[in-house]
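Structure below; questions to follow.
Complex shown without one protein chain; remaining protein chains in place.
Moving on, here comes chain A:
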Amino acid sequence: MTTAIEVKGINKQFVLRHSRSIKEAFVWLIKGRKGDLSEKFHALKGVDLDVKQGETVALLGFNGSGKSTLLKHISGVMIPDTGTVRTRGRVAGLIEVGAGFHHDLSGRDNVYLNGAILGMTEDQINERFQSIVDFAEIGDFIDTEVKFYSSGMYLRLAFSVAVHTDPEVFLVDEILAVGDEPFQKKCIAKIQELAGQGKTLVVVSHDLDLVSRICGRGVLLDHGEIIFDGPIHDAVAKMRGQ
């Protein structure tokens, strides 16, 4: 099995409080530069992770444990301070569905815009357009501005675009908790179908029952460190036992 995602000893520090006022910086200079002007927060500490092609991995942990930060490193939105992240093939994120949507554009325009943002070419979007609309069950509303959509329609369209990008590596961040039940089921079925096709899946979710259905492997994070990495049921059990 080839490696799809390789994370080697990455560290990430965030600066919590930026002193951006001249007055503060001046006082700090006068006082002989005592202390650090800003506080640092260690979001990831030496994280190593190897994901093989076709694996379905759940990143688990409490709020602030670094799950989403790790996902952002894999997608390339963030770059580690030290260590390296490498991925194989196209990586696409279902990270906050609809991030690239614009309210004043029609559904059709948004499909093109969002598809292009997620890395599809013009031909690919043309070819999959009908399938995207069908999956979203939008029908005739496709030429209506999305600000008139119900939140469910909006979400369905956004999700539909994202699953049609057909990447090798799929990143899913806490989006399955939204939408009504039939659509949620449809989404989950779609994700399982993708996993069945041998796509690599990395999921961040607090819904432990859901991830144990979708994923095969669980990685438990705590305060920026991996504390457990193994079969999903053991990971969920450990998470619940904490």
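Definition applied: a contact is a pair of C-beta atoms (placed from the backbone, for glycine too) under 8 Å apart; a residue touches a chain by one contact, two chains touch by 3 or more; residues count from 1.
Methods note: contacts and distances are computed from a predicted model.
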item	value
Undisplayed chain, where the name is taken from the UniProt record, one of "Transport permease protein", "NADH-quinone oxidoreductase subunit L", "Aspartyl/glutamyl-tRNA(Asn/Gln) amidotransferase subunit C" or "Sarcosine oxidase subunit gamma"	"Transport permease protein"
Identified contact with the non-displayed chain, of A:L29, A:I117 or A:A189	A:I117
Residue among A:I74, A:V204 or A:V236 touching the omitted chain	A:I74
For chain A, residues in touch with the removed chain	3, 6, 14-15, 20, 72-79, 84-91, 93, 95-96, 99-100, 102, 104-105, 109, 112-113, 116-119, 121-124, 166, 168
